[in-house]
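Missing here is one protein chain; the remaining ones are kept as they sit in the complex.
A and B label the chains in the order they appear, each numbered from 1.
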Amino acid sequence: MSEAAAAQAVVRLEGVTKTFPRGGVTALQDIDLELAPREFVSLIGPSGCGKSTLLRVIGDLTAPTSGSVTVNGKSARQARNDGDYGIVFQDAVLFDWRSVSKNIALPLEMLGWGRQRRKTRVAQLLDLVELTGFADHRPWQLSGGMQQRVAIARALSFEPSLLLMDEPFGALDEMTRERLNLELLSIWEQTGNTVVFVTHSISEAVFLSNRVVVMSPRPGRIAGTIDIDLPYPRTVETREAPRYFELVTEVRELLRSRGEHLLPEEEAVLE
Amino acid sequence: MSNAAVAVRSPRARERRASLVEGLGRAGLVVLVVAALIGLWELYRWIWVSTGWTRPFIVNDTSMPHVWTIFKAFSQPAQVNQPSLISVLLHKTAFTAKEAAAGFGLGAVIGFVLAVVLVHARLLRRGFLPYIVGSQTVPILAIAPMVVLWVNPRLPGPLQGWGAVAVIATYLTFFPVTINTLRGLQSADARALELMRTYAASRWKVLWKLRVPASLPYVFSALRLAATASVVGAIIGELPTGLQDGLGGAIINFNQYYSIEPQELWATNVIAAALGIAFFVIVVLAEKAIVRRPPEETV
Partner (left out) sequence: MTLRLRIGAVVEWLPPLVVFAVVVGLWEGLVRALHVQQFLLPKPSTIVSVFWTERHVLWPAGWYTFKEALGGFAIGSGAGVVAATLVGRFRTAGKALMPIFIAANAVPIIAFAPIFGAWFNPVSAQSKMAIAAVLCFLPVMVNTLRGLQSARPRQVELMRSYAASELEIWWRVRVPTALPFLFTALKVASVLAMIGAIVGEYFGGALNALGVTINSDAQVFRFDAAWAGILVASLLGIALYTAVVAAERIVVRWSPEIRAS
């Protein structure tokens, strides 16, 4: 970990364990993780490794059975109450009965922002995700990629220091996904928040992050961490750099080596 | 401990036990709800009688008899030297149930056939659907006398009288069956339809192998509505025909004596309600038996 980690960690998990009472499944076991400010960290692993659960533990959407979770120096619950993070799910989860701009403004309404302030901020965000002109459109009029951009705009609307993303581009085709990866990186550079990014895709994880955390299933554990030393800003060329392929292979081998527990079909999923 | 001594429950047995427990729980809940309703009735009565409020209506022994009075009325004869009310009502219920069942059956068949025709002919569908919907805005009671006058002479002897009422019940029943069955037949996945085309399947085959199975949940939803509609149709249909043999006749009859013996009309209504619910429950149980999946909860 870089010296930046010596500074106040944005997210700290210590000994986090999560067991689901129904079925007695241990989704997470003894997770220790620290995220420094401005990091872009990917969580990758086969189905059942607990990566989505881990994301929800950070976001206080589910409580750990044991262990501690600290976000911005506070408890996860306090962080949620203070609006310290924004979340993006695999499907955009937009409200059909609201226009695009009203969808983006949802968290701002709940924070009690005035109408003018909301309007200005929404215009900024539409510009950021390159959807200016779609303000009055309805969600069903947009493509999947556009809907996800609205969801990202919504998540960033109140400028949280932490962004949690649960396979946000998983439902999109590869070309759209690659384009949105570039857009996400450019947004991240502008906003400077910390990103926790859950994905199934090794190439996506390596391309986006400065650190890839590999998880293994049954029970969910961290198998290892790989620092991605590719320079920022990353471009289309980065995907063709030899170092990129080396790192992708490194991640794949880490996944496979811890995959004595992996079923053949789970291996196939990881590209 | 030997393996033989360890009883292993098969999944089927476990399933049956689970549904038995669920059934008992449901029955218990029903008892609870009925008890709560009776309690509410008596409470409302007590409050309104004590305070003497006249809104929304005056409460006294005539307008709201005690639940116990209604209950007692079942065992007593309605008129002198007549059998007890409950046995009279049960006879009438059987008569009305016959009409409702016939209407249900006929309406279900007509509705199903109509839906099958309409799903295949888009022009016919566009042409007739508004009128099928509109047909339900015609107050059945108003045309009932005409229907009865026209139908009765054309029916064979033993079917006369109650047969006309069955026709009226059919009118109320076919509509929900048509609409819901049509929706069900149309609900077949577009890709499944494409698959059938690759098999060069005839329309008939597509109908029976794909559309009908896909439509089953909708059909059962329709049959649940039809069950209620057929009972309503049977009771209403009896009114203009002046038939004394059914529940409709009993209602008219006891209505005339209401100020003297209100509990008899109430008792009749309780039985009518029970008939409606009974038809409904029969369809629900039939669905459980045929589809082996819990019925969807729609109204």
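By definition in this document, contacts are C-beta pairs under 8 Å (C-beta built on N, C-alpha and C of every residue); 3 or more make two chains touch, one makes a residue touch a chain.
Here the structure is a predicted model, which means the values were calculated and not measured.
Colleague: With the missing chain put back, one of B:V49, B:I110 or B:I140 would touch it. Which one?
Modeller: Of these options, the touching residue for the absent chain is B:I140.
Colleague: Using the touch definition up top, pick the residue from B:I47, B:L195 or B:A273 that touches the left-out chain.
Modeller: In the full complex, the listed residue that touches the missing chain is B:A273.
Colleague: Can you work out which residue in B:W41, B:F71 or B:Y258 touches the chain that's missing from view?
Modeller: B:Y258
Colleague: Residues on chain B that touch the omitted chain in the whole complex?
Modeller: Spelled out for chain B, the touching residues are 26, 29-30, 33, 56-57, 62-63, 123-124, 126-131, 134, 136-143, 145-146, 149-150, 224, 227-228, 231-232, 235-236, 239-240, 247, 251-252, 255, 258-259, 262, 265-266, 268-269, 272-273, 275-277, 279-281, 297-299.
Colleague: So that we can see where the missing chain sits, which residues of chain A does it touch?
Modeller: 59, 61, 80-83, 85-87, 89, 91, 93, 95-97, 106-107, 110, 138, 140
Assume only the chains that are shown with their structure count from here on.
Colleague: Distance between chain A and chain B based on Cα centroids, please, to the nearest Å.
Modeller: The mean C-alpha positions of chain A and chain B differ by 53 Å.
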